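The complex is shown incomplete by one protein chain, all other protein chains being positioned as in the whole.
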Amino acid sequence: MAEGAVASEHAQRLRAELEAGLDLGPRWSALEGASSGFARCHAVSVEALPRLAGAFARAGYFLELLTCLDLRQHEGRMRLVYTFNCFAALDRWRLHVDLAPTRPWSGPAAKPARAKKGAAAALDAATDAAAAPAAAPLPVEAPSLVASFPAADWLEREVFDMFGVRFAGHPQLKRLLLPEDADFHPLLKDFGRMDAVAAPGAGPAMGPGGGADG
Amino acid sequence: MAEIWGEPAPQPLAGNGDDTYYLNMGPQHPSMHGVLRLLLHLRGEEILEAEPVIGYAHRAHEKMAENRNYLMFLPNSSRVDYLSGMIYNLAYCQAMERLLGIEVPERAEHIRVIVSELNRISSHLLWFGTFLLDLGGVTPFLYAFDDREEILTILERVTGSRLTYSYGRFGGVTQDVDALFVEQTLAFVARLRGRMPDYHALVSDNVIFRHRCEGVGLIDQATALRYGVTGPCLRACGVPYDLRRAEPYGIYSRFDFEVPTQPAGDIFARYLVRLAEMEQSCRIIEQAVAALPAGPIMPEKQKKRFKPEVGESYFAVESARGHFGIYIVSDGSELPLRLKLRTPSFANLSAVAAVLKGTMIADTVAILGSVDVVLPEVDR
Partner (left out) sequence: MTLHVLWPNTALMTVLAGAVLMAYVAFNGMLLVWLERKVSARFQRRLGPTEVGWAGLLQSAADVIKLLAKQLITPRHVDRPLYHLAPVLVFVPVLAGISLFPFDRHLQLHDFNIGLVLLFALAGLGFLGIFMAGWGSNNKYALLGAMRAVAQNIAYEIPLILATLPVVLLARTMSLREVVEAQHQLWFIVQQPVAFAIYFIAAVAETNRAPFDIPEAESELVAGFHTEYSGMRFAFFFLAEYTNMTIVCMIAATLFLGGYIGPSWLPVPGWVWFFGKVYLLLLVMMWLRWTFPRLRFDQLMSFAWGVLIPLAIVNLLLTAVAIKVWR
């Protein structure tokens, strides 16, 4: 890894590349300061993502995190969260990529499955979700970043596994953590609960309102 | 051969003609560190392709987090990586403190540093033992466990458990430490320092060990960057990236310690980095013990229910295996909207598949051992 000076030069070039023609309105107030958790948060469009990722890769950043948020209940869409970071200097970028879902929010799972416990409840919920008509085609698609970041291989497979988001251009988009023949995506909010102990006072799923975006 | 037994012949996988030999290493295998399954494409002993298949230890921690309130997830956090449970547990506490805006008393901060570093040493010691076990050396394993036992005894006395500690609370720690803890900790540090020459004499200078390790399993900087490899594996290819230094959390910025690096990037470099890190952890422990102030271990006002404001928080710490991050998204309710765990072994293991190509079966075991993969942490 290069020295700090080179890295900051990288960062400046990167920032210039990012700012050229992209909507870079800060999203959530980032927790600033040279402490753990520091990040610059930005919303970017799906179309701009591969180009941005290429810029990050060229600038010597690594893909720290990729995950997905199921915000269909709140905002009617899914959101991919990419985090890029740099070894040389603390310069974490968090990109929010909103995806328009084709599969609508089907409401909380049919049964809260309070009567059953743990895995049995999860299985029930899974079969319910599979039986629901809304579950037919998998919803959303995003471009794959595997070409720029091999680390995205597994991360994208995990997101596909858990959320059903498809990544166009991924070499082999198959399940990562769940069994190959699983037909559900458990981290979707309409999958249902799988807790052994129900939280006191908590509803069957997320409470209404309280959208993640302020 | 299967036709002889009246069974359908296995479907050929992507291979290299008829000479390719497929071997499923794991998920039940003596040296797969949990339940990793490696699908190996072999030509004799040489590996043409290695495909890790994971998920056998998937316990749905992230799903569980969404179904229970913030405090109820606390015991889960140390079970993600059972070898550095303390670090993970405290990382979750710190992430929540960030989200809730809780101040941690000074004494608790110091205790956290001491127990985290003890946990890091115990993880490294376990790695040292099992790594040598993978290479066929049984004796160092028991030496390392002998030392590790001391740490477990110290931590058990304070936290009540030996492996999956739930020692942290939002704002502090559960129990205060006493003079005996300090005494035992310093005695352990002295003991470990005394044992290090033994380890070097028994293992580091062994000619067979050197032959197995030097120049094998190279992870260079470019590979590390592309796969997001962190921790000792990254520092073993010359990148001095340690979150305790790069992104100081807690009170780590107050301590004087080095970030050991090695230029080579091979198995031996990773080995040396980890041994050096144990010494640095000892230094941090000594400083923290010396500076341990009196005072409370929890904030004055303690809440029973936690409802963070709408927003997201990311908190990253340096675990024994590398960069561990917790990403929490709150929708303002008592349950997290999403809790994502960025575990170091996940990224490190994904890089291993690229490294394994062209090595031998025996190297597979050595490389996996040297990367120090903890499967429950990969699968979560």
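All chains are identified by letter, namely A and B, in their written order; residue positions are counted from 1 within each chain.
Please note the rule applied: a residue touches a chain if its C-beta (ideal position, glycine included) is under 8 Å from a C-beta of that chain, and two chains touch if they have at least 3 such contacts.
This structure is a prediction, so every number in the text was calculated from the model and none was measured.
Taking every chain of the complex into account, the omitted one touches B.
Across the entire complex, the residue among B:75, B:137, B:299 or B:332 in touch with the chain not shown is B:137.
Residue B:211 is the one among B:191, B:211 or B:305 that touches the chain missing from this view.
Within subunit B, the residues in touch with the undisplayed chain are 1, 5, 21-24, 29-31, 44-45, 132-139, 142-143, 146, 202-203, 206, 208-209, 211-212, 360-365.
Here is the rule we use: only the chains that are shown with their structure count from here on.
The mean-CA centres of subunit A and subunit B are about 24 angstrom from one another, to the nearest whole unit. On subunit A, the positions that touch subunit B within their shared complex are 1, 28-29, 31, 34-39, 57, 60, 62-65, 67, 69-70, 74, 81, 83, 87, 90, 92, 94, 122, 149-151, 153-154, 162, 175-179, 186-187, 193-195, 197, 199, 201-202, 206-207, 210-214. Taken in their complex, subunit B has these residues touching subunit A: 54-55, 58, 60, 62-64, 66-69, 72, 94-95, 98, 221, 224-228, 234, 238-241, 243, 246-249, 310-317, 323, 325, 327, 329-335, 337-338, 340, 342, 346-347, 350-351, 354, 379-380.
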